[in-house]
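Every protein chain except one is present and positioned as in the full complex.
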Amino acid sequence: MLKIKLGKIKMRNPLMLASGILCNGSLLKRAATEGGAGAVVTKSLTKEVREGYHTPVVVGVEGGLINAVGLANPGYKAYLAEDLPLAKKGRAPVIVSVAGRNVEEFEEISVAAAEAGADAVELNLSCPHVNKHGMEIGADPATVAKIVEGVREALEIPVYVKLGLSDRFTESAVSAQDAGADAVVAINTVKAMAIDVEARKPVLANIYGGLSGPAIHPIALRCVFELYQKLSIPIIGCGGVSDWRTALDFLMAGASAVQVGSTLAVKGIGIFREIEAGIKNYLVRNQFRSVEEVIGIAHR
Amino acid sequence: MLKIKLGKIKMRNPLMLASGILCNGSLLKRAATEGGAGAVVTKSLTKEVREGYHTPVVVGVEGGLINAVGLANPGYKAYLAEDLPLAKKGRAPVIVSVAGRNVEEFEEISVAAAEAGADAVELNLSCPHVNKHGMEIGADPATVAKIVEGVREALEIPVYVKLGLSDRFTESAVSAQDAGADAVVAINTVKAMAIDVEARKPVLANIYGGLSGPAIHPIALRCVFELYQKLSIPIIGCGGVSDWRTALDFLMAGASAVQVGSTLAVKGIGIFREIEAGIKNYLVRNQFRSVEEVIGIAHR
Amino acid sequence: MQEKSPTKSQDKSVGKDQSFNSFGFLPARIKRTIGENSKVKSFYLEYSGTLPRPGQFFMVWLPGFEEVPMSLSDAGDGFVRISVSNEGPTTAELHRLRKGDRVFLRGPFGNGFSLDESPLLLVGGGYGSAPLIYAAKMVSSSGGRCTYLVGARCKEELLFVDEARGMGIKSIVATEDGSEGYRGLVTDLIKSELKKGRYQAVLTCGPEQMMYEVVRQGVKQGIKVQASLERYMKCGFGICGSCVLDPLGLRVCSDGPVFDGSLLLKTDFGKRKREASGAQVKLC
Partner (left out) sequence: MQEKSPTKSQDKSVGKDQSFNSFGFLPARIKRTIGENSKVKSFYLEYSGTLPRPGQFFMVWLPGFEEVPMSLSDAGDGFVRISVSNEGPTTAELHRLRKGDRVFLRGPFGNGFSLDESPLLLVGGGYGSAPLIYAAKMVSSSGGRCTYLVGARCKEELLFVDEARGMGIKSIVATEDGSEGYRGLVTDLIKSELKKGRYQAVLTCGPEQMMYEVVRQGVKQGIKVQASLERYMKCGFGICGSCVLDPLGLRVCSDGPVFDGSLLLKTDFGKRKREASGAQVKLC
């Protein structure tokens, strides 16, 4: 009832672990097996090893988290060699998130991911707090097209494009579609910050970070709704999913799948099963036969 | 201790009622007298009478409200004739918010407001859900300059510019400053939406609305912090102030005053006094002599 | 110098610390419908929140149509009742709903009547009787006494008279065509009824001109009148300002809808109101 097909990828439910959450291979496996995620996305991988920013890198605020992890990762080679195999043991599709600084890096990492057995790649064109890897890419439809075209040509597996909030958000998405993207993930975190009034200082070492969690859900929902009117490729909703309702409203807005991130901090790894049960219950109660029937229903 | 001077305008505290909240003259008076606001901003006034959108025009979500009131107002002439005098009885500065569709309308309404006794005008260049009156203005630095120049030349009283979240947000603010704006208000609501999963429909009659409340505070705070590094004119923080801490962090980020909106829905009109008391307490506890000493302190 | 507002105590929301979530909608299934007269239909709705007080109201949304305020005409274990007069597009569509259909509710909002005094005179006109019949139920179930004074064009249009009588509540009726009770308007009866001097307080709801007359009579005779008002509402919880009573800045949705009559006389009550745009117009 909750099974979906996202292009070539089959998922037992439309719930994915979002990129950068839990992130290491063995935890991705756990999100799939113990947590019940239908698919998992890796940490965004860069060409070189990155320690990320100094701590604090994440802080809780009302309705969410602000993080500036700074794309910490051991570099794509180490990750694909050591973490990807662990992640794949979860037997759910593993999507490798890729963060390059230019077309060549996106290609290089994506190709390596495909060779290492990734089920798909997700191009992170929208990190709001890392120079060169950031929002400036996804906010410019022409750059989006260039990167997606490059990766698309070099790859057999599906290519997803993750976009963040920007003025030309839908344009960038259309541009990704035209360049051959198989799905668009919307949205990444929204640039934000926290100041501690007792410390009289910004909390994050990087000052700026990205806001995630329930706080951004209404914004993300709007983005998905808008995309559904413009795109023919699937949309993957991301941002503030905290229960079955907020997962379902994404689907109704037009998402074919949703990603869950910050909520794991307050509800644990089992959140996927909890959401799955809630959606199933809703579908039964409302006489739907499959979750696919509710996709985009809010537009009718 | 909490007194501030915002250019020519003297306020007994740095707390203002945000535009569109309570909105009618007699309620603005009440916000000042009973509520304790240091200044009040009127509903955004348009040239013609506007009924606004069909209901629902506002809905509560986790951490905030989404509204698409649609700039309902009786037209600037009626408002300035009937509501402004009532508002002025509150004896706190009254700032008239202006929403034109072009330079001429902004000028016409602003001039009329000044003549009617407004202490300042706030140009709303950022309503996220009304065509022609909307975000597209504030997101374009050139248009911002044109409007501000026009109004600035025609007016003696201070001109504030209210901007919303956009890619070129700081550019627009700098452009407003260069064109003679006396202060920048940051930020307006963020375009968002809500879907009711039981109704399977967008909740707001207008589908899209603007997200306000604690949910957007970390985003607004970031905007103020960024502006402080670029502007020399005062900044007025707006977005998700819910208590003395969230008012104070705005000040520390560089705001000279803050506006309070959505929180009135959950904490009532008396919220201004509550915040005032909290800030005073903080200042005393930390041996500050004046609230002006904390402005921008998070940058040091 | 800070002016002390006479309305200070009116802001019921101060310090209430509700959550924004409570301004979202909840679906409510219709359990039963009853035609009350040619214009008014009652809906029993499934409801499991805290019991609302008489005079409180819900914002009722019918997806595809508008969201409109509706007082409660009854409430109890697992249900609330609204009694809807067919006045325009949304209320007409509400009338088409049947058992099992759903509406969407936010609320309860507003302050509600104070029912501490006894005996009470309840003066209703049109669908304004809705909150009064719920008040009558609460009063009689808590051992208080009240009289239900109600008017209509003709006998068939009278609202909740049988219901009141069924609860053993004395009902005084006025019809314009004389088909039942006194021939004329309820306002004709107020003066003499109040003169009897038995009532500790009056609750009233109905057309504003009627309430204005009731308030005037009550004030004249030194009897407290609580009137439940209507104004154009957009939010229902005190943020938008559209339901304001000038010049005191009272919000019908959250400072009211029930106000003390003598406070109302310091406002535009009975004279002017605001339209959806906020424009002030003469009451007609």
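So that you can tell them apart, the chains are marked A, B and C in the order they are listed, and the count of residues begins at 1 in each.
The working rule: a residue touches a chain if its C-beta (ideal position, glycine included) is under 8 Å from a C-beta of that chain, and two chains touch if they have at least 3 such contacts.
As the structure is a prediction and not an experimental result, all values here were calculated from the model.
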item	value
Among shown chains, those touching the left-out chain	A
Absent-chain contact - pick from A:Val41, A:Val57, A:Ile109 or A:Leu283	A:Val57
Where the unshown chain meets subunit A, residue by residue	20-30, 33-34, 36, 43, 49-52, 54-65, 67, 69, 72-75, 78-79, 82-83, 86, 89-91, 194, 196, 198-201, 203, 205, 213-214, 261-262, 264-270
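Here is the rule we use: only the chains that are shown with their structure count from here on.
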item	value
Most distant chain from subunit A by Cα centroid	C
Subunit B and subunit C: spacing of chain centres that average the CA atoms, whole Å	35
Per-residue multi-chain contacts in subunit B, two or more chains	61-64, 194, 196, 200-201, 214
Shared interface positions of subunit C, touching two or more other chains	none
